[in-house]
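Note that one protein chain of the assembly has been removed; the remaining protein chains are unaltered in position.
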């Protein structure tokens, strides 16, 4: 493990006895609805979903993680450039040892955790369900389903007694399956169930678990789907009366809300940010 | 009619004959995420759901309505006491002429409308579905289902081109029916459908429609259910791992979010504020 | 009134004044999975949904009803032509006195009832939700929502202790709303809730309640939708991979199953017969 100071990128999360986390010297994290709370955001460094920035601007200390060091570095640099409180660590969420390292970072530098946002995921364009190899299934189920559960298991001891929240990230394809995304659809449906079960399991501990269900959001992933199939996207918009493509900020708004005290009686819910809804 | 701009931007509800209350003298309503926007909240004067206060504290000018003058007066007085911008008018939502009066109030004093929160409703304790008389059915369907749709029809011309939002109020009994609330359950299920259909109809106009689905909230209504059946409430909590009864503020938090720009890509959704969720 | 046992076990619909048709003289209705059971089917005489024929061919004595005498007569004649056991009566389901007459027919001629299939409904093409007048709402909610509940209330005393079943008929537009069918969509969503609530209410009496959710079925109603909007129908088929239009027999198959002993542990369910499904 790297020295603390290096790890936290110039001491933004100085360790200190008696307090799990401190403000930075630049007064960040002292206002906003999530002031002085700690959030881990996985898979956030692709620069697209944008949760990390929002949570940090709401006052949280944010631990970002991604598969690649350069992505972590870029994300941390961007947020630091805004004067936000952030630390980064590489984490391939499917790897037990990487998850351990993430936990260690959180414990060492923040003393605990309030919010876990699991947005790490695989490229959805995996083709049909019946064409998928065992390897494709294993990868998708590992990263999209098992990893959030295992990550939370490992982080949970450090979340207790803080009244925190967990946010999983499913997809509208859990409800409106796209045939080119076969196993991906199914992993995202599994997350709806994971949200429900975790919410029951964690309610007695005061931890809420909800699920963001993004529609077609302007990301690299959706770009592949959209450009590969313009007819699909046009029909999709017409069928569901979707007026525009979603922006990463649209997702970030819901995540911020679900972490906030305003959502303290909301748990087990799967909420679409999609410009439409497809279920009762 | 006063100039719209003045009304909106100064946060003033000028005095007018026939209105039970007046503008506040303080410059409330000029900050907050809903600053200078106009919200109509029906059925809000029982002092319990508490949407009106939240929306006003978020900066909106709030038009409250209730069946009884004294309830309107009390609600207005309470909000004015906080220095909030509020106006009130009596409105039995099932009556066309009352709805017309509400529309006139909105137009005259605010020049338009951004948010409509339909929380007027009948006492749910109507007994079994098969024991319900035609009169019971008519009352429940009129107030709970038709009235929100008709109210919105009448207000819509004054909402267009403002990018507003509509919030209907269903109930967790739409998903987890309680046998003593027969026709009420069904009216609340109908609202889930009304939300979906209205969301499609209004998307091209830039108006979002979502639905608050309250669980057991500490109100006079739920008191009747809870005290009448303590075993029910205890089982309910145990089954769904509900940790506490909901507070009106819990509902208000979601309503505020759904009106805010953070929710601008969320429409057609039914969201439970219930301490649990019962569906995928 | 004839002795119940005779009526039930001999499969007789004795002649009676005021009924448009009579029992058949052949020993129909004594075999098949519904042998010697009694089914009321409302709204069945448009010749399209075709439940009545199927239930009769499965052995049930069928009481058909429709708004118009000539439709009743035609339906009865057709079924009698097949040698099936059928009786008919005019019934506008929204009228209390008509429902009373239907009940009297059932009691007098069959001594009781096992199955109630509520397929009476209004023309769905009522336009947008926000364009609907109070009259449109009243009509739709009366016929589609209230009438099935009130009809069942009146028939229930004659269904008890027979282990029967109730089938409501919703529509895929309850799940996938069509903007031109506004209030109709909502009435059909309400039926999903009516199914759930009734199932709980009637479980202790051994009566199951389920709901048929037809997709686009080849009827006069759907013809209007389809021919009025060929683009819609083509997109609908493509989006949901629907391979063909549904036939009345497709619906009849599910109704027959839901009445049969094979479905004796299924209650409260809403089942789509649509060539696709739109929900989890």
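In order of appearance the chains are A, B and C, and numbering begins at 1 in each one.
By our rule, a residue touches a chain if its C-beta (ideal position, glycine included) is under 8 Å from a C-beta of that chain, and two chains touch if they have at least 3 such contacts.
Model, not experiment: these values are computed from the prediction.
**Q** Have a look at A:105, A:189 or A:277 and name the one touching the chain we're not showing.
**A** Looking across A:105, A:189 or A:277, the contact with the absent chain belongs to A:189.
**Q** In the whole complex, not just what's shown, which of A:73, A:108 or A:201 touches the removed chain?
**A** Going through A:73, A:108 or A:201 one by one, A:201 is the residue touching the chain not shown.
**Q** I'm checking contacts with the chain that's been left out. Which of B:79, B:166, B:192 or B:258 qualifies?
**A** Selected residue, touching the omitted chain: B:192.
**Q** By the contact criterion defined above, which parts of subunit C meet the unshown chain? Give residue numbers in ascending order.
**A** Residues touching the hidden chain, for subunit C, are 189, 192-193, 195-196, 199-200, 203-204, 206, 215, 240-244, 246-247, 250, 253-254, 256-257, 260-280.
**Q** Tell me where the left-out chain touches subunit A, residue by residue.
**A** 96, 128-132, 134, 137-138, 141, 145-146, 149-150, 152-153, 156, 174, 177, 179, 182-183, 185-190, 192-194, 196-198, 200-202, 280
**Q** Considering the whole complex rather than only what is displayed, give the residues of subunit B touching the chain that is not shown.
**A** Given the touch definition above, subunit B has residues 174-175, 179, 189, 192, 235, 238-239, 241, 278-280 touching the missing chain.
As a working rule, only the chains that are shown with their structure count from here on.
**Q** Taking each chain's centre as the mean of its CA atoms, which one is most distant from subunit B?
**A** The chain farthest from subunit B, judged by C-alpha centres, is C.
**Q** What is the distance, in whole Å, between the centres of subunit B and subunit C, each centre taken as the mean of its C-alpha atoms?
**A** Here subunit B and subunit C have centroids separated by 36 Å.
**Q** How many angstrom lie between the CA centroids of subunit A and subunit B, rounded to a whole number?
**A** That pair's centroid distance is 32 Å.
**Q** Just curious, how far off is subunit C from subunit A if you go by their C-alpha centres, in Å?
**A** 48
**Q** Multi-chain contacts in subunit B: which residues touch at least two other chains?
**A** Within subunit B, the residues that touch at least two other chains are 189, 192-193, 196, 200, 280.
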